[in-house]
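With one protein chain withheld, the remaining protein chains of the complex are depicted in position.
Coming up: subunit A.
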Amino acid sequence: MSGAVLSVEGLTVSLPKGADRANAVEDIDLAVAAGEIVCVVGESGSGKSVTAFTVMGLQDSRALKPVAGRIMMDGEDLLRVGRRRLRKLRGEKMSMIFQEPMTALNPVARVGDQIGEMLEIHTDLSASGRKTRVIAAMEDVGLPDPASMYRAFPHQLSGGQRQRIMIAMALVLEPDLLIADEPTTALDVTTQAQILDLIKDIQARRGMGVLFITHDFGVVADIADRVVVMQHGRIVEQGLAEQVLRAPEHPYTKMLMEAVPSMTPPEREAATGAETLVVEGLDKTYGHRGLLGGGRLVHAAKSVDFALRRGETLGIVGESGSGKSTVARCVMRLIDPTSGRVLLDGRDIAGLSQGALRPVRRDIQVVFQDPYRSLNPRRNVGQSITEGPVNFGTPQAEAMARAEELMRVVGLDPDALERFPHQFSGGQRQRIAIARALAMQPHVLIADEAVSALDVSVQAQVLDLLDDVRDRFDLAMLFITHDLRVAAQICDRILVMRQGEVVEQGPTADVYANPQHDYTRALLAAAPGAARLTV
């Protein structure tokens, strides 16, 4: 292909013996032309990141070995150039930005110096020459006051700012190719929108090629010129973004796109069950004022009010730092509210002592975000599910019988109770976590970003399951999420939070169709793919 800054031809990367398949990626053909953004999209395990890392030569070389194919860049095969040459190409010809801006920067070095390191490696510029270039690069990615931010350490910057630093670092030498591995996944929606705009803008100005790895079809819709869809290490479909988005050919592509939750909430009837959870004037502050008025006081939740009926799902949406998780934790009494009332079936639990709280605990159960860390790896699934009821006096045999029944409810084989968490996939683990919560026969189920760590196809199934168990057990569900698409699909009512305050609440359909607050409007506009993806 002429004009291609990168062309991958027949690339196969093998996995070590004993892995679940022979090759991480197989027979990959893709090209990135100058001035083009190519999105590689796929779920976890699709091989999209392996492809990107192999281009940079950054894959874990002990486990992943390229065994066939070529990676051509400017007439050179990257799989066959020497290490020294590859190091020279990294940064000069191609560079990479990563998913986690929080950890991708060295925490003990100043950000300006980290950008400058790129110039130190690849150019002969003097220290002052480097500094000038770095500040220009920081300005170019829209960082405020680069001259003083030059001396900042990464922890002093926000996630979005850190990702901008990463971009400035990657682009300071004006490479032909930028590889972006899920660069916005860890960011808030509004920040995500800004970073996507920035990448598009710089890409257009400089005419560089971008290989953009993502799992999110919304992001694809926002920035891709061409799309490459990967599944189980193979490319199943590729083509112009317009075409693939409008008329996907491969069933997997169709499934992926259909699994992206719609921004249009379905019709929902208002719940009529009894109010089981009422929160009044909930306040939570962290830190304390010093003796002389110094110190730091963070108001994580400011007079939050809401009521939740049985059979109803209330969504709390907001970005990081909005206070949504603080509210959930106060309701669960994992932390103590500073003031306000939390009424569970009419009884105020906001001020109960730990001892008095114990019997209340079974009425409020929670499903956490990360299914890989919320189950004890040393206990089998049966033990995890029955532990709670047994603590509250249910005989072991009875608890076990109920666990078997719940496994069926959540769509798993009861025989799997003998197995350990690591033997399950992420989606299955989340099902187990739901079964564990249900085993306590709660009135209120709190789902704290419960589907955020899951692939879209799995996400849709777990959402269906949550909806199903809510109806079956007449639960009141509090659904905490940052994802407006997910919230649209599952919540009857939503509550939008920003900086500890509720800025808007109402029936989901009303809020989405007719947002009252500027912030809600901004959030809705920032949701990826809002413009082009109207599945």
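FYI, a contact is a pair of C-beta atoms (placed from the backbone, for glycine too) under 8 Å apart; a residue touches a chain by one contact, two chains touch by 3 or more; residues count from 1.
The working rule: contacts and distances are computed from a predicted model.
Asks: Missing chain's UniProt protein name, "glutamate synthase (NADPH)", "GsiC_3 protein", "ATP-dependent Lhr-like helicase" or "Anti-anti-sigma factor"?
Replies: Spelling it out: the chain absent from the display is recorded in UniProt as "GsiC_3 protein".
Asks: Given the contact definition stated above, which residue among A:A34, A:L58 or A:A522 touches the chain not shown here?
Replies: A:L58
Asks: Of A:A4, A:M169 or A:L187, which one is in contact with the hidden chain?
Replies: Of these options, the touching residue for the absent chain is A:M169.
Asks: Where the complex has a chain not shown, which of A:L64, A:M118 or A:V342 is the residue touching it?
Replies: From the options A:L64, A:M118 or A:V342, the contact with the absent chain belongs to A:M118.
Asks: Out of A:G82, A:P107, A:P377 or A:G393, which touches the unshown chain?
Replies: A:P107
Asks: Over the whole complex, note the residues of subunit A touching the chain we left out.
Replies: These residues of subunit A touch the chain that is not shown: 56, 58, 87-92, 95-96, 98, 100, 103-109, 117-118, 121-122, 153, 155, 166, 169.
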